[in-house]
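Note that one protein chain of the assembly has been removed; the remaining protein chains are unaltered in position.
Every chain is named by a letter (A, B and C) in the order it is written, and numbering of its residues begins at 1.
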Amino acid sequence: MTGIAMPLILVLLAIAFAVTMQRIGAKTEATWPRRAPFLGGGLPETHAWQRFHVRYYPMTLLFIAFEMEMMFMYPWAVVYVETGIVALAEMGMFLGILSVGILYGWREGVFRWQ
Amino acid sequence: MNWLSALARGAEIPVFAVAGAQGLAPVEGLRRRPGLRLVDSPRHARVLLVAGAVDAAHKTALERLHAQLPPPRGTVWWQAAPLFARGEAVAGNDPLPAIRAAAEASDPDQRPDVPPHPWQGMGPHGQGGRGMMGGNPYGRPMAMTAEDIRDGLELDAYSARFGPFLPMLPPGLALDLTLQGDVIVSVTVVSPPFEQGVQGDAPDLCAARMLRLMGIGPRAARARGALMVLPKGSGMRRRLAAWLRGGTVAETPEPLSEALPGLEWAEAVLWLASFPPSQLRAVCMERQAA
Amino acid sequence: MIAAALTLLLALPPLVWVAAMFDRIGTGRGAVLIGPLQNGAALLLRPNTATEAPDRLNRLLAPGWYLALALVGLSVVPLAPGVVASDISTGLVLWGACEALTVVVVFLHGWSPNAPLPLIGAYRYVAIGLPAMLLSMFVLIGAALPAQSLSVVEVVEAQREIWNVIRQPLGLPLFMALGLAITLRGPFDYADGAELAGGTSAEESGPALALWHFARAAMLVAFSAMAATAFLGGHLGPVLPGPVWLLLKTLVLMALSVAAGRFFARMPPARMLTFLWVVLLPLSFASLALVGVEVLP
Partner (left out) sequence: MTDALFLALSTLAIWSGWRVFRVDSMVRASFQLMVSFIAVGLIAVLLAAPYIGIATIFMMAVEMMVMALFMVMFMMNPAGLNPMVMVHQHRFSIAAGVVAFSGLSAAVLLSDLPVQRVPEGADVVRDLGHELLGPSMLIFETAGVTLLATMIGAVVLSAHSGRYGASDAGSLPPGLTPGGEPAGRKPDESAGHHHHHGGH
């Protein structure tokens, strides 16, 4: 199982390339006015890093549950044709159950900004 | 790297344009000029172009912006009185020769090289901070928790002055905003948009500015689907449709400090862009006079 | 395997150049051929400036990771029968993992400068990038059904009779939605849009910015090659040799993606989130159900 060796080599190559290229540009001294974050001439009071108020957090929880379920579908897809109608029915049920989750989430407004 | 420099010589000059009074229409006219490219952030630019008069109250803001162009950088004052002694002033209709010249220039910073707050060597680790959240680590304090207007989670509120030269806001509009996440919690208008005259309210210009924020050009907008992406009930669809038909918009916006809180950033920016600059200026001036 | 990888590495820069040309066509700027190269060279020679207290390591590496993900995604695409750089039996899942990691990398790119506009861009992108990934999972599973395998090689072989784009007509448009999301384009460009003055790259300049654009274009190439393979039969085709067919189909899909990115307007993110879950996701259910009924023996 060395099929993963090639992707790893490609990752290393890409990173090496990117780091080398970033050494090309001219060097400048980073003065404080140069380093200030861009706000169109305005200034922030604080650092931008903060306890960021994510407005879609219920969606991410729904998403994780959904993603978990999707992982069952890959092996299912491989044996689908062999198993035939049973597989169709089973996955139909499975997806039906989860669609209820999406509908519920929609009704409760989790896809809006909180 | 000689071949790289030779290749780079033919490149378009990236220009960050600041539109002053009566400057919006001329800047929009530069958008399709070959030889230069208007960019959204000063970090991407080689030349700072100040088009139209900027009053002295904005001198510091302009100097800050100037410092954010990576050096070497140049400045061009186009139909504007220079606010600091760098770059070349152009009065005529074509700033391109001056921009070409500025692309060879190398202005020094206009602002003193001091951190926003002193921090070096302070605190237990020398990074200027104290404890978990205190002090000024690396020159700035950390944001602190505050009430939120939407979901009642007390997370950090980010307060900053946005503008007066942010490309997605009307030129000249400076707002003191408090954000929680990307939702605006409170708004104070610091300075109103610049006077743009009749040209600034031209329907095609207003529509093009709004459509640019939606990521498309005016040609794609002829398919009416573009209107569907705007939120219902905010009047944005109506106003953009009017502009696309070539009509003018004469609606008066609500005062910004009441209309913007509760809006998420993209909505707020689109809402502002859906009014002609003159109307926004009028409503901000009214507030300041009162 | 090594020959295929070398071919990819040699073919990627010209294809990135072509992607940059596509981006330039129709903007009325002229110099379609040489313009992107000149602008790229000029950008490489400019300096990158530090921001206040940035996450230096992640800022340095983010464009590289993005490029790496594009390369790994591209490497599962078979160039001709039996010629594939990463010969792994679960290629479709590996591609999915690259999509997921792209969201992480774009987030890091926006997080690392410690500046407000990139930060907002990063968070908005996560909101849209995550559910957009579900679409591609459904349509790629739809492509795996007739192949009875998760290997991309098998997916191509299963299209000898009939291409997946005919079996699963909704699949390609839905996959293109994901493509626009991972290449930060048009209606799905919540990371680097104009309403954030460049979003996650608003604070980048010089080589870092050039590389980010390079990686975006490389991701467009990777996505188009994958879409051509999963839906348009990949290297299959009469008369011409396989790699030429793959190249032609990839170019067509690149042009289509660029055009779609220019044509569709961007919604405010909350609206797009609802649209994704309530309209596009059920459509991808339907697409899978359709292909499921079709391939039943």
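By definition in this document, a contact is a pair of C-beta atoms (placed from the backbone, for glycine too) under 8 Å apart; a residue touches a chain by one contact, two chains touch by 3 or more.
Computed from a predicted structure; not experimentally measured.
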By the document's own contact criterion, which visible chains does the hidden chain reach in the full complex? A, B, C
May I ask which residue of B:89, B:105 or B:133 touches the chain that does not appear here? B:133
In the complete assembly, which of C:8, C:130 or C:273 touches the absent chain? C:130
Hey, which subunit B residues sit against the chain that's not shown? 123, 125, 127, 129-135, 137-138, 142, 150-155
List the residues of subunit C that touch the chain left out of this view. 53, 55, 58, 88-90, 93-94, 96-97, 100-101, 103-104, 107-108, 111, 114, 123, 126, 130, 133, 149-150
List every residue of subunit A that touches the chain not included in the displayed model. 1-5, 8, 47, 49-54, 57-58, 60-69, 71-72, 74-80, 82-83, 86-87, 90, 93-94, 97-98, 100-102, 104-105, 107-110, 112, 114
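In the analysis below, only the chains that are shown with their structure count from here on.
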Using Cα averages as centroids, what's the distance between subunit A and subunit C in whole Å? 14
Averaging over Cα atoms per chain, report the distance between subunit A and subunit B in Å. 30
Cα centroid separation between subunit B and subunit C, in whole Å? 30
Expected list for subunit C, residues touching two or more other chains, is 44-49, 52-53, 116, 123, 197, 202-203, 206, 269-270
If you look at subunit B, which of its residues touch at least two other chains? 1, 4, 41, 43, 68, 70-71, 116, 137-140, 158, 160, 166-167, 181-182, 264
Enumerate the contact residues on subunit A facing subunit B in the complex. 24, 28, 31-34, 36, 38-55, 113-114
Per the touch rule, the subunit A residues reaching subunit C in their complex are 3-4, 6-7, 9-11, 13-15, 17-19, 21-28, 30, 32, 34-40, 44, 47-49, 52, 54-56, 59-60, 63, 66-67, 70, 73-74, 77-82, 84-85, 88, 91-92, 95, 99, 102, 105-106, 111-113
Which residues of subunit B touch subunit C in their complex? 1, 4-5, 7-12, 14, 32, 34, 37, 39-41, 43-44, 46, 68, 70-71, 116, 137-140, 158, 160, 166-168, 179, 181-182, 211-217, 220-221, 223, 225-226, 229-231, 264-267, 269-270
